[in-house]
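Removed from the display is one protein chain of the complex; every other protein chain stays in position.
Take a look at subunit A:
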């Protein structure tokens, strides 16, 4: 186990190095840079000075070495477009909004989806099953962007029940200001309902068809106890393993919901940094997101072995 973790840690570092390098050179390949829009009307002398201050006047390879060296020491550097803004500050200011939005969406969507999945599988071919199937198909066919816009125009605009844009700040950052959060939560949470309902329903139907369920019934167990102890336990394996990925992506912000409702989160900031070619910020966010993603995958692999002892990782 320890050996495996060590091996994965080394792999993680190599992957992150490659990801950072790839991102750096891809960003360098785009014509124009963070300063070209601001400085093209400045006199030649002043422009050179601005470039010199930000270090963008050096050749690409030199910048690459400097950036990598800083990154190894844990520094992502200052934003070029808004001086003083660093990755640490960004995470401190922007992450809470994204994280709260993601958590609320998941708390709303995932349990609802799971309940619907269980009901649809137990009452197969009953109207409940058909209702869940149709509903999840419908929800799958509407992107969260569109759901957000529709909610915004109806409940925010026409009925005026909720504010159209904005997000609680200050001491209401984590708790309170609910009226702002309801529409964004619904907009993003609906996606989880369809996904998890379908996932759990399919895996429950798989389990229902297997031999050990017949055995359980043959032993004379009651329907309730078979469902609770045998079917649901086994059917939850794919759910438990896709939860970590949902959580990792959920708390790091959804670009579309954040930009519709003008929520000051990580996703929206990332798009801004990208449009501005703000290399240090884009690099920092990319590397952090990638690290989170890879670590999550690793946790998922471990979860597999814990939940389902039949699966073994890296047999020597």
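FYI, a contact is a pair of C-beta atoms (placed from the backbone, for glycine too) under 8 Å apart; a residue touches a chain by one contact, two chains touch by 3 or more; residues count from 1.
Methods note: contacts and distances are computed from a predicted model.
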| item | value |
| --- | --- |
| Undepicted complex member, UniProt protein name, chosen from "Diguanylate cyclase", "Ion-translocating oxidoreductase complex subunit D", "Nuclear transport factor 2 family protein" or "Tryptophan synthase alpha chain" | "Diguanylate cyclase" |
| Residue of A:107, A:142 or A:228 in touch with the missing chain, whole complex considered | A:142 |
| Identified contact with the non-displayed chain, of A:50, A:68, A:135 or A:255 | A:255 |
| Touch criterion as defined above, residue of A:30, A:61 or A:306 at the omitted chain | A:30 |
| Of A:199, A:274 or A:302, the one touching the omitted chain in the full complex | A:274 |
| Contact set of subunit A toward the excluded chain (per top definition) | 11, 14-15, 18-19, 22-23, 26-27, 29-31, 137-138, 140-143, 145-146, 149-150, 152-153, 157-158, 255-256, 259, 270-271, 274-275, 282, 285-286, 289-290, 293-294, 297 |
